[in-house]
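For this view, one protein chain was removed and the others were kept in their places.
The chains carry the letters A, B and C, assigned in the order they are written, with residues numbered from 1 in each.
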Amino acid sequence: MGAAAQYFENIRDTVRTVFEGMAVTASHFVRKPYTVQYPDRMPVRVQDTLPFRYRGILEVDLEICTGCLACERACPIDCIVIACEKDSATKILTIAQFDIDIAKCMFCGLCSEPCPTGSIHHTSEFEGADFSLESLIRRFVREPVAAYKPKKGPETDPRIAPILSRGMRYVNEFAAPGSDKPAEAKTA
Amino acid sequence: MEPLKIYERVKERFGERVLEIADKKPDPFCVIDPKSIVEVCQFLHDDPETSIDALSNESGVDYEDRIEVVYHLFSYRHRHTAVLKVKLPRENPSVATLENIWKSANWMEREIFDLVGVNFEGHSDLRRILMPEDWEGHPLRKDFVEPLEYHGISTVRESPIIRLDAGKK
Amino acid sequence: MSTLHTEEMTLNMGPQHPSTHGVLRFVIRADGEVMREAIPDVGYLHRSIEKIAEKVGYHGFMPYTDRVDYVCAMFTNQGWGMACEKLAKIEVPRRGEYCRVIAAEFNRIASHLLAVGTMGMDIGAFTPFVHALREREMINDLIEELCGARLTFNYMRIGGVAWDLPPGWREKALAYLDHFDPILDEFNSLISFNKIFVERLANIGVIPAEEAINYNLVGPNLRGSGVKWDIRKDLPYSVYPDFDFDVPIGQGQWGVVGDSMDRYMVRILEMKESVKILCQALTRIPSGPVLAKVVRNFKPPAGECQIRVESARGDMGWYVVSDGTGYPWRVHVRTGSFAAMGLIQKLSRGLMIADLVALIASLDVIAPEIDR
Partner (left out) sequence: MQQLIEYVIASGMLGKNPPYQIVAAVVVLLASAFVVLVVALPFAGIVTWVERRVWARIQSRIGPNRVGPQGFLQWLADGIKLICKEDIVPTDADPHLFKLAPYLVMLAWILPWAVMPFSSALILADLNVGILYMTAVTAVTVVGILMAGWSSNDKWSLIGGIRSAAQIISYEIPAGLSIFPVVMMTGTLSMERIIKAQGWTPQHWFLFANPFCFIAAGILFVSALAEGNRTPFDLPEAESELVAGFATEYSGMRYSLFFMAEWGNLFIIGAIIATLFLGGWQAPRVSADPVVMNILQLIVFNAKVLFLVFLSMWIRGTLPRIRIDQLVTVCWKYLVPIAFANLIGTAVWVALWPEGNSVMGYLMVALGAALVVLFMRRVIYYLRRARMELYFRPNI
């Protein structure tokens, strides 16, 4: 008798589970779709909806770059190339070349971590498609510029102060190693 | 059972074929003579005291003067681990396969043969697993030089950025 | 009839094939629909991450660990972090461990959702795949807010985590978790208990317990065969002893213990356990630093060590040899998929081609983990 019972049980199982499955899909007919209609039918630009820590294409604020080459050393792929000379007479450090090869960059964020002033940071821009590999190299230096000298107290120069505060906000987002103050308190 | 106690058992069982018991800090290990690795592992597998029933990890390491095959053994019943090592010459290193004791050795040994170049005698189908069949050389050896091109495909891409102060750095 | 020797057909399945997860290739010697044997051929995604480790320093290798298993990258980060901490005896602050567990468990749910969704798609039902990915999308958004990336996180550092939980993130995560349970039950009634689905998976690819251990199967594949083994419970690491959760194993309600259906159900139940862990972790997270003080050019003392992390695809063994310089001497990763692939050749004898697709999906093997 086992086989006959199994036979009808199979039929009952099939009908019951198909019935359940159809009920689930029926309930989906009246639910709101999740599709975000990027790129054109968007209420607000996608880049603005991304979180603050989003690691998009790199950007460098040369005004607050101290030329310390920490990011060049930290990058595992060596896609950051910085050339700067120290003028022995005037003791001024000028940055002649600051290029980042976005084609090789893997957006890992290791370069923006050691930067003292937060000049190299990730933007929420991700549309980096381009027509040639050369144009994927972002050159940030138009003409050689003097490196920024971090001052002891708060920054006075009105032009640089907002850039520095934005940079420091980005750097403070990273967890400060080993300090007893919880990092969360600082960013709030 | 502590790893060191396992090595003591193996030492008193196999005597001089256990070359060295190193009590290094994070993971102590025990070096075995390559010719008797199968008996040691069979003993560890069958002995109810240790009953190692899984070869958790097997890796080939190339130290400039020798090649070591490291076996991480594990017992699910007693929850203890043991690390055995075998030192092999660099020219054509070869050691007996452990496939008959633990089936998981099959693929791991094929990977070591492919990447580090250790020949495993008695292995059921010893052929390259990760690299293409006609690849020469063993990539994970320290003296491995990557060929500039493979079947006409260049394996090198210089960085398109020209460094201005190339000379100074 | 068996004397009539029909000509055997050799089929090439992959490496570009819709249902071999990633670039895997099988040479199938089939007699019509029934397979004599399926010989796997791997290595199409071999980037030799272990050789790269010797070129880039300890800190620089962290983003490469995401690429070892890009579906659940948190575990590879955690594995590499713990291996270096064990070598240099660094103690991670408690809040850092909690952040690691929270990120890892979220990633486990996301990885299992993908595994369960692709299994539905391989059996022919496309809808569960899209539902599973819709839920995974929300987890990716949460993790993106936490560490800035959706797949290759690079969230953890040697000594802790790179970012603390952003303000307001905890409430969002808790809101997602209690939205997640009914969705999982709905997913079950849509596909898991569906008779056709059960019929396609029960009694397929049966792996008895001692064979699973002998082939060194790990994670959900091992638990599916009835072995109650979970590194988080049996070799406790990080802060997992603080949480109470149980380890689901295959009971063989639909077929034999250790068949594909059991492995599938273990993954579904494991998602429920991860939700439990996350709720406890998010409510009990202590305050304090999240990153220990680790010097920039990290030089651990010479020595070697192996640590094991319970990844979504089973316990992942990180074996690191350091010679005191800033560059590791040798790194070897033994992953769950690699061991599971070794078993497919023996399991595939006598199966039908449609079952091979179900078997690959039930073992949840993915190419980057096998080839590294």
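Criterion: a residue touches a chain if its C-beta (ideal position, glycine included) is under 8 Å from a C-beta of that chain, and two chains touch if they have at least 3 such contacts.
Bear in mind that the values here come from a model prediction, so they are computed numbers and not experimental data.
Visitor: Of the chains you can see, which ones touch the chain that is left out?
Guide: Spelled out, the missing chain touches these shown chains: A, C.
Visitor: Touching the absent chain in the whole complex: find that residue among C:39, C:52, C:151 or C:196.
Guide: C:196
Visitor: Taking the entire complex into account, which one of C:24, C:121, C:249 or C:333 touches the absent chain?
Guide: Residue touching the chain left out of view: C:121.
Visitor: Would you mind spotting which of C:19, C:78 or C:311 touches the chain that isn't drawn?
Guide: C:19
Visitor: From the list C:47, C:134, C:150 or C:233, pick the residue that touches the absent chain.
Guide: With C:47, C:134, C:150 or C:233 as choices, the missing chain is touched by C:134.
Visitor: Spell out, residue by residue, where the missing chain touches subunit A.
Guide: On the subunit A side, contact with the omitted chain comes from 7, 10-11, 18-35, 37.
Visitor: List every residue of subunit C that touches the chain not included in the displayed model.
Guide: 9, 11, 17-19, 32-33, 120-127, 130-131, 134, 179, 182-183, 185-186, 189-191, 194, 196-197, 199-200, 352-355, 357
Rule of thumb we're sticking to: only the chains that are shown with their structure count from here on.
Visitor: Rounded to the nearest whole Å, what is the centre-to-centre distance of subunit A and subunit C, using the mean of the C-alpha atoms as each centre?
Guide: Comparing mean C-alpha positions, subunit C is 25 Å from subunit A.
Visitor: Distance between subunit A and subunit B based on Cα centroids, please, to the nearest Å.
Guide: 39
Visitor: Would you pick out the residues of subunit B that each touch at least 2 other chains?
Guide: Not one residue in subunit B touches at least two other chains.
Visitor: If we count contacts the way the header does, which residues on subunit C are in touch with subunit B in the complex?
Guide: Going by the criterion above, the answer is residues 42-43, 46, 48, 50-51, 86-87, 210-211, 213-216, 227, 229, 234-235, 301, 303-306, 308, 315, 317, 319, 321, 329-330, 332, 334, 338-339, 341-343, 371-372.
Visitor: What does subunit B use to touch subunit C in their complex?
Guide: Within the complex, subunit B touches subunit C at residues 24-27, 29, 53-59, 61-62, 70, 72, 76, 79, 81, 83, 102-104, 106-108, 111, 115, 128-132, 139-140.
Visitor: Which residues of subunit C touch subunit A in their complex?
Guide: 56-57, 59-64, 93, 95-96, 127, 134, 137, 144-149, 152, 154, 159-167, 186, 189-191, 193-196, 287-294, 296
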